[in-house]
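Only one protein chain is missing; all other protein chains are in place.
Moving on, here comes subunit A:
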Amino acid sequence: MNGPHDLGGQMGFGPIAPEKDEPYFHAAWERRALGVTLTAGAMGAWSLDESRHARESLHPADYYSSSYYQIWIKALETLLKRHGFVSDRDLAAGKAVDPAATPKRVLKAENVPAVLAKGGPCDRPVSTPARFSAGGRVRTKNFHPTGHTRLPRYARGKRGIVEAVRDGFVFPDSNAHGKGENPQWVYTVVFEGAEIWGEGADPTLTVSIDAWESYLEPA
């Protein structure tokens, strides 16, 4: 979707303002927000793709006025309601009122180190050979799906070179909507700055994205 999250090339957000010796957390609630998000995700009811889509589906005004942990929590409430774990009545009461769906698993403290060490690999076998090869010329599609996609707006309809053929990976555009992993080949595609930004582009700039095969056409 052409949501508020798709930020590449947008203007007007001001200076970056890196913070010297920045702490990992700026308030105690951010620690809990991280932990609640990860432990709730560990129930196994939704994918990382679905949670990304929940975040980018916030109203743009809400997205831009929220810190990242606030975005996480707002999206988490959506996911918990969607999957039957939390109700509006629970949230209004600030305590458990309604019964919850049964999770696939509950992450216990003693299992956290092993779960974090294992991570969640997203590479999958793909039964078809890779359509493109390193060095090949491609053009990204120009599309504007209303659902989740990982092809940024600034890189749509642009000509680039395949720099590397990666592995097969879960396709987020379908997986985010519970329509299956449908793995595809992923390629690192590099674009000249001028192809993307046109007049006035930095002549020393190249930008790459990692693109699923169905984002690409031969050029």
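Just so we're on the same page, a contact is a pair of C-beta atoms (placed from the backbone, for glycine too) under 8 Å apart; a residue touches a chain by one contact, two chains touch by 3 or more; residues count from 1.
One rule holds for everything that comes next: contacts and distances are computed from a predicted model.
Considering only "Putative spermidine/putrescine transport system permease protein", "Gliding motility protein", "ABC transporter ATP-binding protein" or "nitrile hydratase", the record for the omitted chain gives "nitrile hydratase", by its UniProt protein name.
For the options A:Ile73, A:Ala130, A:Ala176 or A:Leu216, the residue in contact with the chain missing from this view is A:Ile73. Within the entire complex, the positions of subunit A that touch the omitted partner chain are 5-11, 13-19, 22, 24-29, 31-36, 38-40, 42-43, 52, 55-56, 64, 67-68, 70, 73, 76-77, 80, 85-86, 90-91, 94-96, 99-100, 103, 106-109, 111-113, 115-123, 150-152, 154-155, 166-167, 169-170, 186, 188, 190, 196-197, 202, 204-212.
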